[in-house]
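What you see is the complex with one protein chain gone and the rest in place.
We call the chains A, B and C, going by the order they appear; numbering starts again at 1 in every chain.
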């Protein structure tokens, strides 16, 4: 079983009734419910010591999901640095939705990770553009989300190693909404869907993607990363 | 000056009044008008001997534009092979619109180059997703085309080296509509816009892309391609 | 279990005593011995009807290994075309050593696949440059082959999706000797090691790579490739 840790800022669920109505126990618990069916799942949140991401937790995590939104700056630099380091050693990393601005993701990308957005509750359709990718296993040709926030291009990230999804938005925009990267030995998948008031993670196809992405991002053995002076 | 050759099937302009009304002299002449302002331009068509693409023509061509639609199969295999070979040696190649099915493009890609389509005259918006790319020079954040044919994903091509444009379509689809490839020493840019009855090539931004793409695809010196047995 | 088919030209083993001494039953049988420990393995050879690659065989093959050398041109175009088509549908494809010139590989790449070579029996060291890749599972930092043929750059292939190995040769050359590609839904891994008179496939690390590559190239479910007119 893949050892999954779900990290959540867990602020707006406690401060905003509209969010609490959708995610009464926090987005992390909703995601845990999705993944616990066939993974070993723990959660961690911003206001725990070390944000819940101690060395022990990170060392024993195969895949880390990340949800951040309004408090990216409160994540300590040294914790962000440890997450980055663990990804380079092989830990999978799945930043979701507004976590395009998460500190560890920005550090791993090296870019601003900025984008355009509009909170309009319009329809999104995620098209599979790489039908051979394991993250697309079991999907149809697209995933439709009836009410969501819009994210638009340009998305200031490095050209993905593989592009799995491209989103169409009712209001006229497109977005690269499923992006695969390798950094060091670690696999990274940025996945756009998710929102604090639209119940995106109840969508069956979105849940399937989360399962697929955890499996895809889980570490494999590989070969040694040996650096430094050589005899 | 870049030596440009514009190849056109030149059939539907002679057979179909609706097409002739838009392109009375053929699409090749319309494209030649666009590019002749600052390039040395020749044209070639399917029904000429060797389809107008003799060894001499190909040898002296820096960038070849290609428009094919209903007669892809009538292009002789040996001509398609010579085009492919010249691209590998460094000639730029710009297949337009329905030329995703052109023989030389399919040979260079190694895939079916299939896609979905709908002839509905809806709106297309091409988003620049790589704002640092020279093919986007001078553009705004997107190009809007009011009436066009839809092309939708999946587009069965190799993952592009660089993705410059992604199209949004009014009917709900997306498409990777500006795709850069290097094969051998040659640069290839597939550009989706164009149609035999919608006057797409009158659009100023589309014209700008054609100019930019010719400049981008023009051969550079590089280093020798030396193959075979080595002392 | 992954259904593996090993295709071999099977000519020089029957015509040349030096080759027969190393591979008395043919290279395909030596490769079959390597892979049969944990895969379902069949073989096919050039001189069988349809080169042993009937529609039935291809339909039921998950991963096809290919060894060709002196008779690439005798492979029928329609068989090469069916192999290409099956790869696009999802079949894994592993061209080995001199199979850089195999018809299906050249068709899938779209380039000449040419290179430099020297039959000098010098040492090769394959360095893992992507230590996180599953094809490198269980390897050390490099694989050393004491006596082998040299292949040198430039190697006229599209930029690989992932570069797993780069070879160093005693005589002063380098070569991209482990190249991953996706085409359609199919995974392709070109692997350089192998030779008709040096017993390369007895090397334990090379055998490990073959196992890893078969596992990596095996089809996954993905999503539908739907093409054509759309309602």
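Here, a contact is a pair of C-beta atoms (placed from the backbone, for glycine too) under 8 Å apart; a residue touches a chain by one contact, two chains touch by 3 or more.
From a predicted model like this one, the values you see are computed outputs, not experimental measurements.
Touching the chain that is not shown, out of A:6, A:63, A:115 or A:200: A:115 (per the contact rule at the top).
Contact with the chain not shown here comes from a single listed residue; of C:24, C:81, C:172 or C:199, that residue is C:172.
Of the residues in subunit C, those that touch the hidden partner chain are 125, 127-131, 141, 152-155, 159, 162-163, 166-169, 172-174, 176. What subunit B contributes to its contact with the hidden chain is residues 90, 128, 130-134, 136-141, 161-162, 182, 184-187, 220-226. Even with one chain removed from view, subunit A keeps its contact list with that chain: residues 84, 88, 107-112, 114-118, 150, 152, 154, 156, 158-159, 161, 173, 181-184, 225-231.
Following the convention adopted for this analysis, only the chains that are shown with their structure count from here on.
For the self-contact between subunit A and subunit B, the two sides draw on mostly identical residue numbers; the shared fraction is above half. Computed centre separation for the pair subunit B/subunit C is 33 angstrom, with centres defined by C-alpha atoms. In whole angstrom, the spacing between the mean C-alpha positions of subunit A and subunit B is 37. Touching of two or more other chains is recorded for residues 161, 182, 184, 225-226 of subunit C.
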